[in-house]
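Complex shown without one protein chain; remaining protein chains in place.
By letter and in written order, the chains are A, B and C; residue numbering begins at 1 in each of them.
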Amino acid sequence: MTERKLVRPYGDTTGDGMVQVSFTLPVPAGKQAEGAAAQLAASMGIDPAMVVHSKAVGADHTFFVIYGPVKHLVDLSAVTVAERDYPLLSPKEVNTGIRRGLRRKMVVLGACVGTDAHTVGIDAILNIKGFAGEKGLEYYREMRVVNLGAQVGVPQLVERAQKEKADAVLISQVVTQKEAHLTTTREVAAAFSEAYPAGRRPLLVVGGPRFDESAAAALGVDRIFGRGTTPGEVASYLAHALV
Amino acid sequence: MTERKLVRPYGDTTGDGMVQVSFTLPVPAGKQAEGAAAQLAASMGIDPAMVVHSKAVGADHTFFVIYGPVKHLVDLSAVTVAERDYPLLSPKEVNTGIRRGLRRKMVVLGACVGTDAHTVGIDAILNIKGFAGEKGLEYYREMRVVNLGAQVGVPQLVERAQKEKADAVLISQVVTQKEAHLTTTREVAAAFSEAYPAGRRPLLVVGGPRFDESAAAALGVDRIFGRGTTPGEVASYLAHALV
Amino acid sequence: MRRARTLARRAGRPIVDLATSHTTVSLERATIRLAGLEGADGERVPWVNRLVDAVRQEVGLEHGVALPVWDALVRGQAPDLLTLAQKAATGGGGFRIPAGRDLVRARSAAKKAVGQGIRRIDNSRRQRERLIRRHGDAPRRPWIYLIVATGDIYEDIPQACAAARAGADVIAVIRSTGQSLLDYVPEGATREGYAGTYATGENFRLMRAALDEVSRELGRYVRLTNYASGLCMPEIAALAGMERLDMMLNDSMYGILFRDINPVRTFVDQRFSRQIHARAGIVINTGEDNYLTTADAVEAAHTVTVSQLLNEFFAKEAGLPEELMGLGHAFEIDPAVPQSFRLELAHALLARTLFPAAPLKWMPPTRHMTGDVFRGYLLNGFFNLAGALTGQGILLVGMMTEAVVTPWLSDRDLALDNVRYVLDACEGLTEDFNPPPDGFIANRAQQVLGEAVELLERIVDEGLLAAIGDGTFAGMRRPENAGRGLDGVVKRADGYVNPAIEALEVVAP
Partner (left out) sequence: MRRARTLARRAGRPIVDLATSHTTVSLERATIRLAGLEGADGERVPWVNRLVDAVRQEVGLEHGVALPVWDALVRGQAPDLLTLAQKAATGGGGFRIPAGRDLVRARSAAKKAVGQGIRRIDNSRRQRERLIRRHGDAPRRPWIYLIVATGDIYEDIPQACAAARAGADVIAVIRSTGQSLLDYVPEGATREGYAGTYATGENFRLMRAALDEVSRELGRYVRLTNYASGLCMPEIAALAGMERLDMMLNDSMYGILFRDINPVRTFVDQRFSRQIHARAGIVINTGEDNYLTTADAVEAAHTVTVSQLLNEFFAKEAGLPEELMGLGHAFEIDPAVPQSFRLELAHALLARTLFPAAPLKWMPPTRHMTGDVFRGYLLNGFFNLAGALTGQGILLVGMMTEAVVTPWLSDRDLALDNVRYVLDACEGLTEDFNPPPDGFIANRAQQVLGEAVELLERIVDEGLLAAIGDGTFAGMRRPENAGRGLDGVVKRADGYVNPAIEALEVVAP
């Protein structure tokens, strides 16, 4: 058993537990609405909740700002983080690794799948130009990168993966409304499982700013990369997973 | 049994439950910290929690902004509001009431107690000038108002109340750091209980922007008035309670 | 300035020739829509698609759909367009390219039928003018422009009404991801868009009706905006004209650059849709802001100017007066750049000076918005300030949650409070804002204009299509002979007939 390490939010004094919350309730403004807001804040563990702002938004909704101490403790020892469980390598090390281990170029297929057209993120990972001062995967001599761009349909993606004999398929999902990113990711995972014999499908890597990095298994992919990912992290992971 | 009327927070779709939260944790910035923030958000009932912003504040703290749906429901039928349980009267009706019922002027003593010097709130209630277009209690012909001003000590308050034969004592508390307002209010309540025979003490009314209006009993006073109170509400309450 | 305009004209001219010598499936479908054909079959394929596909298969599109379709109707192949489309869908169109008297008759029948659509557009325009007279117009410039994007028209409507009541002068319904790549316009009221709601004739109608009611309630005419963009640009323009939309996103190159739509297809569709907008009195909104979401707003500032000049030329050529040219630009400089606000002012003033009568569309920060919603709210305040100081025409209201979610109800409300504070508190501040003629702001504007002229010279030299193929704009390479929708482009034959174009054509500038 690891030792519990407890902390609380910090307003201006250690342990005061202070948080700020805002939300809208579909209730006309007034005392009743403020009471409802306080009730919700209490359900969230804020006690006492100060409803410091309430404003009618049209006739049927009210917007609230709430301050107060939350009673929950944060147990740092129980925090589950998708910690990097592979070493961070330089491009040179990755290249050497692939050359030695794979004895051929690694084929990486990238795309912004479904109706999503936000290519900036996947381009940041793939294009030579890279991101945050790190060169993208195209810069790695031992990788062959095929970037399919935006709004690639799932069947089209599978077809290209087979044609290119992809080792890894990298998909990006930025639009999250109605959980579009999760739905599309699940679709991709299902399509690849179907198209390949068990255990033979390429590595599936998904990225985007609003993913929970620890949900890979649940979505049926091998790895998730979130907000602020750098190309070096992805390259290191690919070398670790495929070589 | 009243019927349950359930609502959820509204982001952009009925029932989506969306809320925004921000807080600081006493943890250095990094993945571990983001995991801790997500854990706290989960404790507050947000699932899935999107940690959309995390920023180091010095070496040992991290500030977070979180968005996501909260799973709690708000039961409107269970909302407890300190609803006005007395009729709202015009100054004329209040005056008539006092004249008929009390057959003398009602004596109202007001003060900003303890070390608190924020007189604007109590002045808004007492001064002729009033607040939000309503005249203050000094305007009521059948009231004699004594406004002691700022930073009035508790013993001094009790003494004046006895001397003036106050029917009601109105105290204001604006500073809330370290619960100053609650502490002072309890002190006042205790001092009055001690100084007067049981059941004979003047009506105790407390006001200020950060009070929970339903906590009167717990604090040992008769009534609490919060943010945005108008003089008319207070006058009507006094007429209701004392006449 | 004059030189810049001359260059833009020279760069644009060959494109106009291209546009007038081609047609596209969507342009032809739009023509049929003007004649009143609506609805879709059991597979939800619109009848206009069925009909135009059938014509194309049987006789090709080189002569346009009008002749074969009305020839068939005149010949009594079917009593009306719908029946004809139904028959055609099952292979029984029996189309031909009429000649001689048949041609004359078909042509005049087509003209009459399509003329009804043109009349609906004219009526809508007059109705707009009437309603503005009756209810009153937006209270001041800039117009306050708010986005609705739930994906469900029935959630959009109350949100749009709430936004209007809260002060919006213009409501834009954002389209679902993916619609721009559909080669048909969905039918009916829709509830299943992602991050936006499908643009359909019925959705247009529903929203416009709701806003008419709110306009009445508020005593000011609230405008409605959508997107004439993507593969169905002409059809959507036609629907917008008939359903009295008031503004339409309509850029000459957006589809090429950001949706990988074939350049020729885009330019052909664009010209037709702008002719409709001109007729309908619809303000177009161009999309220069988009460049700055991928390119650096300082380095690429001159590409915005170049694109504005091109958009202006194409708009004029299609008959749009300056008052209907909502040329776009944006507040997208990295806030970490020193003097970023002054640079923004310089760029915004340059546009204001170049296009004095155009209702410029001022777009909020998006790229440098982060999850720090407080910072985002502040940034939007300075965006609003820049808009007020430089006399922008249309202010697209920025959301503090830009980097997080499509706007929430409360985001819009907070954003409107922000706009209102800035516009009210700074009313008249332009009196005090007097950048010296040799100062930082003037010099920066001069520099950007200089770079724009240089770039235009290069474009004139190599040709606009080649420049687009090279990655000149937004760093995207889009060759002339690639991209989506290319197979929907058809070179016009000599005997090409399109009664809509005939009605819409105005004398070129």
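Rule of thumb we're sticking to: a residue touches a chain if its C-beta (ideal position, glycine included) is under 8 Å from a C-beta of that chain, and two chains touch if they have at least 3 such contacts.
Note that the coordinates shown come from a computational prediction; the quantities given were computed from them, not determined experimentally.
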*asked:* As a test of the contact rule: which chains in view would the missing one touch?
replied: A, B, C
*Which of A:T13, A:S77 or A:Q156 sits in contact with the chain that's absent?*
A:T13
_Using the touch definition from the top, which of B:A117, B:A132 or B:A190 touches the missing chain?_
B:A117
*Just one of C:E427, C:D487 or C:E505 touches the chain that is missing; which is it?*
C:E427
*Touch with the omitted chain, as defined above, among C:W47, C:Y291 or C:Y377*: C:Y377
_Positions on chain A where the hidden chain makes contact_ = 10-14, 18, 20, 50-53, 55, 65, 67
*Determine and list the chain C residues touching the chain excluded from the picture.*
335-336, 338-342, 345, 372-375, 377-379, 381-382, 385, 400, 414, 417-418, 421-422, 424-429, 431-436, 439-441
*Touching the hidden chain in the full complex, which residues of chain B are there? Just list them.*
22-24, 55, 57-58, 61, 63, 114-117, 120, 149-151, 175-178, 180, 209
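Methods note: only the chains that are shown with their structure count from here on.
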*Counting one step per pair of touching chains, how few steps separate chain B from chain C?*
1
*Interface with the most contact pairs, given as the two chains involved*: A-B
*Could you tell me which chain lies farthest from chain B when each chain's centre is the average position of its Cα atoms?*
C
_Intercentroid distance (Cα basis), chain C paired with chain B, Å_ = 53
*asked:* On a C-alpha centroid basis, what's the spacing between chain A and chain B, in Å?
replied: 42
*For chain B, which residues are shared contacts with two or more other chains?*
10-11, 14, 18, 20, 50, 52
_Multi-partner residues of chain C (each touching 2 or more other chains)_ = 149, 403, 405-406, 408-409
